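Note that one protein chain of the assembly has been removed; the remaining protein chains are unaltered in position.
Chain nomenclature is as follows: A, B and C, assigned in order of appearance, with residue numbering initiated at 1 for each chain independently.
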């Protein structure tokens, strides 16, 4: 009788064709452990089977790229022997089931991806998307996710300095919890995952293995249904204290030259780490599972290989270094065990209780994993919206107030303050502006970090939306004075087996690739999260972009706050008054339609380079990019941050005031400069082929426009700061 | 000033404190390990840094307070050596009985990271001599359990003996229950032991020592120590 | 009426606190500690005097707020 029934195969998420390929590779029927290994390695989460052919089209190289996608994280050269190592990852499904632990372990996982390469993490960012505020689950999810991210990051002592938080009913059943970590390493001390050296010991360190999250990796790839909340025991509990010890112990060992290769145990723990290390190194690995440190008794080989217990690492050590390494890990109170060795067989061989319990050729397991060219359909374009068809608001100030107090545009202080964003003592620009800025210890340089995406644009036009996400991230980094270097991404989409969804994915990648090329902003790492869909309702396509930028001098930066009265306010970049897909359109009319704003990448680059140059030369210290909500929302944010108002003037000949002040045209910045410097800057802009114009003057404690009072800062502050705390205070 | 910082498993602001000390005194501190059973000779200052020793599990600071090195820290405090506990360090001091009271969960139950205003209540100590009496300073807090609690008798005694170092206040220096950021009794942000050579405080002066980082109101604390302990 | 509620982690769920406490006890010299699990203990004073109604209410409180039923179990004693 066969052990492997069609039900078991289906239960492991393998199709009939995929199972046929397993049989072919094995030359026999697999046992349950072997089937489990194929199942997790060939899950969407580990194999990228639906996305791989498209991801390949992204630009991933550049003069500063030391290591692009394929390793645990991307590596970028910062000069002076320093490298930034960074990546973003999703923990969407687990966070929906158990928001605190799901989000916490998401942070733990992305931290390990970065420190496994030898970097000390210096920043965490967390792009979050929740369902409608009035959905019965949303408040509980927001509270749990934010507490979980803080609970893990704060305990680790790594500042959380940025992220996003927006709300839309499309996320009611599938929230997005993405987390990005940026770390710092020396370029000559970067660690990779390719196993090497036949006979070298395979070493397990960190927490003991329990029956945590078995089948988590396959869960992360399966569409949600109403029974998924029953799959509860698969939730893992994070232990940030152990991870902190693991971080310090790993960095201490990395200071020596004992490590040949190292890989964190993430999704599909021991399976994916050992298979990937063997596959990258073109070698075999033999494991004695009896030696795996275990938290529970009676664990089977299947359970050990599929466990997703957190806070664990797998390493290949140089021969003879075991004792020194063990001393370090034991000093930090962590489990340390030699559990196997590197072989020349090219096979993953597992021993347990005196028997060989799995024997799989590693090459075919990884190289012959399924790849799908899934059918896709383009998203039909939406017509642009003519502002003339949208009524002017009776009261521009009231429209501004409504936007500033809306869930998407309100202050995220309630979140930011639950994260330790100061630990480390290097946070120069705190969260709340365009990008956070960290100084690099012992160096005059600084690193700016930001995450961005506007899912409603991607939904309306995946190509433009994909390009916009990259461009907005580049713009936010530029707005503090950074030279953008590279990005990581987290591609959150619905079910790729639906051609329309697959078309969103393909389009977004195409747009991203265009923008990355035009802006010299390569992709060095990333993550794909598909099947974010419940009962046929997919999320908005959400390619979250996380970018880093370099400042040669971390004292030459800009922040969004107005700093002095009487300064001239200039807008740099062209304003046409684009209302399609704008938040103003939604807020004023309830409509979420129209073509999103076009993305002119050449203008983006020209404008951004011009603005950055002003900041780097010390001519501009106040700058804010213009995004959601348009000019007036950005101006109000600058006024609130600086505690001083502005007197604004609508340019003569403006045909539609709301479109001018709330339109979401791209590639724009607002700057404030001493009044006597404005003329020269406008002239320089004209000379550089950049559109720029004066909009007003800073001062007072209100916003006034065209000689009339628009809004009082105190009142605006109340609506802007009030929404999120008031919302979260309801039970 | 010969200073040392104790590193517990889970400490995370030890480098921040080290930087502030080096800036103020020109000499980098030594780092000690929680399992050390002796202190370097001739120490002037011992710092218990911020962080999450033992993950803040069980009670914040409880397990660290039982570390081997804490016996030495207690003995040194008894000899008059200056001991500064910041944030988790304050929690450890309280659990070790070196300062009175306990730090409970913030009244909001949430972690809070933000700048707060403090009123310097007592300037007659080697930690606070560099401040003016009643000076209002801005420094950040970053904690989930900083809600200072002691019984009324203890609070009265602390106040009577001038052992309250800092109180949470507003920008104008006004102390009200609403400015007690974490719900602390009588807005207490820092207290001395009876000999005033041990200070426990929740806020982070070590993260406010440079204009570049948003302000330098924390510098005077380290400068005071460097001056008192040349 | 008084309700006493115990909230404990489900079997097999990692208990980081229990683990750390066990380690700390061992290094304080307490030998032979095989396992430590930490849970919560809640005492409620209820105005309700009807036992069945109180029990139903407390059960609802546990499900809604007091226990995280994804990873925790709870037991209720009234008296």
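Here, a contact is a pair of C-beta atoms (placed from the backbone, for glycine too) under 8 Å apart; a residue touches a chain by one contact, two chains touch by 3 or more.
Keep in mind it's a predicted model, so treat the numbers as computed, not measured.
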Option from B:74, B:105 or B:227 whose C-beta touches the chain left out: B:105
Omitted-chain contact residue, chosen from B:25, B:53, B:88 or B:147: B:147
Hidden partner chain, touching residue among B:25, B:66 or B:207: B:66
Residues belonging to chain C that touch the chain removed from view: 6-8, 18, 21, 24-25, 28, 30-48, 57, 60-61, 64-66
Touch residues of chain B, complete complex, unshown partner: 58-59, 62-63, 66, 95, 102, 104-107, 109, 147, 149, 151, 183, 185
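In the analysis below, only the chains that are shown with their structure count from here on.
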Whole-Å gap between the CA centroids of chain A and chain B: 36
Chain centre separation in whole Å, for chain C relative to chain B (CA means): 33
Sites on chain A at which at least two other chains make contact: 239, 241-242, 333
Residues of chain B touching at least two other chains: 54-55, 57
